[in-house]
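Only one protein chain is missing from this complex, and each of the others stays in its spot.
The letters A and B name the chains in turn, as written, and every chain counts its residues from 1.
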Amino acid sequence: MEQAHGAGGTGPKQRAVEIGTALLTLLFGLIVIYGSYLVGVGWGSDGPQAGFFPFYVGLIIVGCSLINVVSGLREDENELFAEWGQLGQVLRVLIPATIYVLLVPFLGIYLPSVILIVVFMTWLGKYGLPLSLAVGFGVPAFFYITLERWFLIPLPKGPIEAMLGL
Amino acid sequence: MKHLHALGLGAVTALGMTALSMLPASAAWEPTKPVEFIVPAGTGGGADQMARTLQGIIAKHDLMSTQLVVINKSGGAGGEGFLDVKSNKGNPHKIVITLSNLFTTPLATGIPFNWKDLTPVAMLALDEFILWVNAEAPYKTAQEYEAAIKAAPDGTFKMGGTGSKQEDQIITVAIEKALGKKMTYIPYKGGGEVAVQLVGNHINSSVNNPIEAVSQWRGDKVRPLCVFDSKTLPYTDKIQGDLSWSSVPTCKSAGLDVEYLMLRGIFMPPGVSQEQVDYFVNLFKKVRETPEWQQLMKDGAFNQTFMAGDEFKAWVEQSEKTHKGLMQEAGFIAGN
């Protein structure tokens, strides 16, 4: 088995993640089976019912997920999924991005975008505030003008925009 | 610049109030920002076409001080669009165009909304339905086709239509009831597709709206048998040979006692003021007078009934009852 990642570091094991992913797909498959069961999984007089195809799709997902769990168990115990340091890097994008998308339903898309870009550039990119602010305001402004003004596509807006009367 | 002007007057202090303050106190309500025009159907369909035509007419003739922005929310047979309007209580910058799914979607899918959750504005027009067969089919009249259906075993004849448990299938069930024979109903995504399936002989008949099948008729690929209205259509421009919309007999006169018209109406979110509703009623009255609108009505052989206010409300109420009855009989009501 090849060591995909540096042998020196520590981190979650590939095996654990493989098994976790397979269990996740297994759960998904079960949900699909349940949902299909609710709308009927039989073969009616004129062809399959609404749940017929999803039901078998769900069954196949469950079956193959079980195979994946087993093959995951047989994987090399020492192979790393990623080093903690690398995962930390991923989280440094993932966490701001997640907060960003969670803010969008409440604050609209513009304000969170400004915050995201400025935070990202100053915190991760170590850029100065003037440049960060310029990009941070410039990009949403560009989209406001092209999308809302030219193409007449309204993007989600929050209380701040309402206050400004946009 | 508006802001400066208003501030100069010293009339307001809050920026958000500026636009409102522009209007003299006595003037009627007017939109202060772009109005969202929700289409509870996909791009390219009949409702979408009408909405975009309206948008074009309003922009071209400068009928509104702000812009009208068309947004498609077609999820769940349009339920998504209606829920969006329902949840925007008191927002006067949102209108929605309806088709029959205003009634059929909540009944067939159980998605929680009802026309009473919205504020009725006006009926723009009613869409007609016509029974079509392939031009090569031996049936020259509705009577001949009815006789053929009656003579064959159940399910021999295939009717194509748009969507499931919606207007086209409701009409099909009504036909089945009138003739005492079952047909096989095959749902398709759009009316244009149904018309082409009819031309390709993959189905025996359709109940397409006039505008969906008119081009195939002009090319002599399909034949209209009868119209599901109480009287024949008033449009006399020749379309195919010497035939015009007015030469299509009513289904009732052809022994098929089925009538169905589809609402093309405008609704607003709940909780808007009468003043705001009146603004849009007037707007659409102006739209109706434009030549572009007249042309659309003629092309699509629409029934040009216009209604607003209590008259419209009463019509919608009646129509909902009709749909409920029809769908109950057909077994289309959702279990939950």
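The definition used in the following text is that contacts are C-beta pairs under 8 Å (C-beta built on N, C-alpha and C of every residue); 3 or more make two chains touch, one makes a residue touch a chain.
As a convention for this text, contacts and distances are computed from a predicted model.
Not shown: a single chain whose UniProt protein name, out of "NADH-quinone oxidoreductase subunit N", "TonB-dependent receptor", "Tripartite tricarboxylate transporter permease" or "MaoC family dehydratase", is "Tripartite tricarboxylate transporter permease". Every visible chain touched by the undisplayed chain in the complete complex is listed here: A, B. For the chain left out of this panel, the touching residue among B:48, B:128 or B:176 is B:48. Interface residues of subunit B facing the missing partner chain: 43-44, 48-49, 52-53, 55-57, 59-60, 70-77, 79-80, 83, 108-111, 155, 158, 163-166, 169, 184-190, 192-193, 195-197, 199-200, 202-203, 211, 214-216, 218-221, 292, 295-296, 299, 332, 334.
In the full complex, subunit A touches the omitted chain through residues 14, 17-18, 21, 25, 28-29, 32, 35-36, 38-39, 43, 45-51, 53-54, 57-58, 60-61, 64-65, 67-68, 71, 81-82, 86-87, 89-90, 92-94, 97-98, 100-102, 104-105, 109, 113, 116-117, 120-121, 124-127, 135, 139-140, 143, 146-147, 151-156.
What we mean here is this: only the chains that are shown with their structure count from here on.
Residues 15-16, 18-19, 32-34, 36, 67, 69, 71, 184 of subunit B touch subunit A in their complex.
Note for the complex: subunit A touches subunit B at residues 46, 152-154, 162-166.
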